[in-house]
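Every protein chain but one is kept in place in this view of the complex.
The block that comes next holds chain A.
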Amino acid sequence: MLPASRYSSKAHRCIRALTAVQGEHGAPQLYTTVRRACSSGTAPRITTHYTIHPRDKDPRWEGMEMERFADEADVVIVGGGPAGLSAAIRLKQLANEHQKELRVCLVEKAPQIGAHTLSGACLEPSALTELFPDWKERGAPLNTPVTEDVFNIFTKSHRIPVPILPGLPMQNHGNYLVRLGNFVRWLGEQAEELGVELYPGYAAAEVLFHEDGSVKGVATNDVGIAKDGSPKDVFERGMELHAKVTLFGEGCHGHLAKQLYKQFNLRENCEPQTYAIGLKELWMIDEKKWKPGRTEHSVGWPLNRHTYGGSFLYHLNEGEPLVSLGFVVGLDYTNPYLSPFKEFQRWKHHPFVAATLEGGQRIAYGARALNEGGFQSIPKLTFPGGLLIGCSPGFMNVPKIKGTHTAMKSGMLAAEAIFPKVTAEEPNSETTGLHVPEYAESLKNSWVWKELHSVRNIRPSFHNPLGLYGGMVYTGIFYWILRGKEPWTLKHRGMDAHQLKPAKECTPIEYPKPDGKISFDLLSSVALSGTNHEGDQPPHLTLKDDSVPVARNLAVYDGPEQRFCPAGVYEYVPVETGDGMRLQINAQNCVHCKTCDIKDPSQNINWVVPEGGGGPAYNGM
């Protein structure tokens, strides 16, 4: 019998998790400003993933069976979020209407639909009403109409209320507070009823191409690769799903989309995407403080006027005193000592917020990156064999902080554009993979485009000497009065990763210690996300060059990844022998937020998809 330690089945992981294991190092060197000298020897091997170390040159893989089982569908959709599911549903609705057969397969890396979904969320029901006019009768979980809208500028201990005049983007009359994970789960049920083949727990790991360069489909992840990159006994290749056209709806900063941008040069005529990170918690609060339908937003403290960000706090009405609250920090921040997680935790101590949370209990935590680039950052949306939908290309209305309705609409428009092409008797395409530029055309003629165009200058207007206040003044004049009709389009500042200033030019931030009642430490928060991965697999946070973290990120920027990761994946720890530090990647903690891939100043981190089924286990987030 081979020793159990060589394998890592779920049972083994489970037992290991229940048995205490002594750690090697003591307290993490997380917030030190003392920079140790780089270790003199060669960098320890961190990355073992086959995307960095190809298997065809690896002797351990000689003779392994690498054939993949393949299956054909009409349409394959990558990603089971609002965009992907809306596209799938719309396709099946059209197929039923026109009495045509259509095989639609959707793959999703989460173990169940909705488990990787995280959002505020305040939903504008426009797209939903277009998709399902009878959504209420079908039981869509939109249970909390917005009743009260509050907007404040926070100072350290006070607040300045800002009136939300009708016409301002933050006005929420007619919208619903939802638990987006539950909404996505409901969409999944509707999709299954219509005959969509949903495959949660399987991640699309690779894009497949025809010989003519058009997209052929995707392949799901291989399973059973050990942490050092070698094959285990349970190794099995992923499966190939071929389609006439493939829709990519991976959400903000998808890893396959990143490849497609390069492959098809989709970003040559648009600005780089800019992002923010959103951290969120769910709290059960004291019933006396519960005001269902109340929507609170704030800007200001604890962020300074040059760091974009703000908060939300929504009182849900689902039968129990539940509030959803969170904090968003623009990833174009310049101070490498900033920790979005700690800003979130200390924001909760503001008297206005703490009053709601006192006596309550935190029951969930999670984080995800979101798009802020808006109109200026929309790439080319179609290419031979595929197209991009949802937050992946990025249709979020930033001042409204809403992207679900536009994501759904983009999925629906995609379905409507490709339906005639995939059901045509004769394929009318130059390439084997269908090219559907009609999708981009119909999107440009839709309300999505008009909406994004009208708010295009609000986020970039933030970059002025008055920072936040300048941005608010600009919004007041040009959006509220002139409705975004000004003839110019402001530019973003460039890639978020290039905005960090070297650590020596910045001041470390003194964050208060968590009190365990309102604010909490990182690791107990991560535990609440339910995240886990098969431990014995190559870390999916791959580094193009293993020596760069210590040589550049730590040396110049004091290792910002140990601060911006909301799950404690990145740690700089002392090397075991000798002097110096090394980067330790705790891949199991990852909550799939994608912030590291976005904000790494060296752009050395490449997030790829881990074995499907891993990641957070959000429940109605």
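Quick note on the criterion: a contact is a pair of C-beta atoms (placed from the backbone, for glycine too) under 8 Å apart; a residue touches a chain by one contact, two chains touch by 3 or more; residues count from 1.
What we mean here is this: contacts and distances are computed from a predicted model.
Look at the chain that isn't drawn here: its UniProt entry, checked against "Exosome complex component RRP45", "tRNA-splicing endonuclease subunit Sen15 domain-containing protein", "Electron transfer flavoprotein subunit beta" or "3-ketoacyl-CoA synthase", names it "Electron transfer flavoprotein subunit beta". Of the candidate positions A:G81, A:P169, A:G217 or A:G238, contact with the unshown chain belongs to A:G238.
For the chain missing from the display, the contacting residue among A:L102, A:A115, A:V207 or A:C391 is A:A115, taking the whole complex into account.
Although one chain is not displayed, chain A still touches it through residues 1, 4, 7, 9-15, 17, 20-25, 28, 69, 71, 107, 111-112, 114-115, 181-182, 185, 199, 202, 220, 223-224, 233-234, 236, 238-239, 320, 363, 521, 523-524, 526-528, 530-532, 535, 568, 571, 586, 588-589, 617, 619-620.
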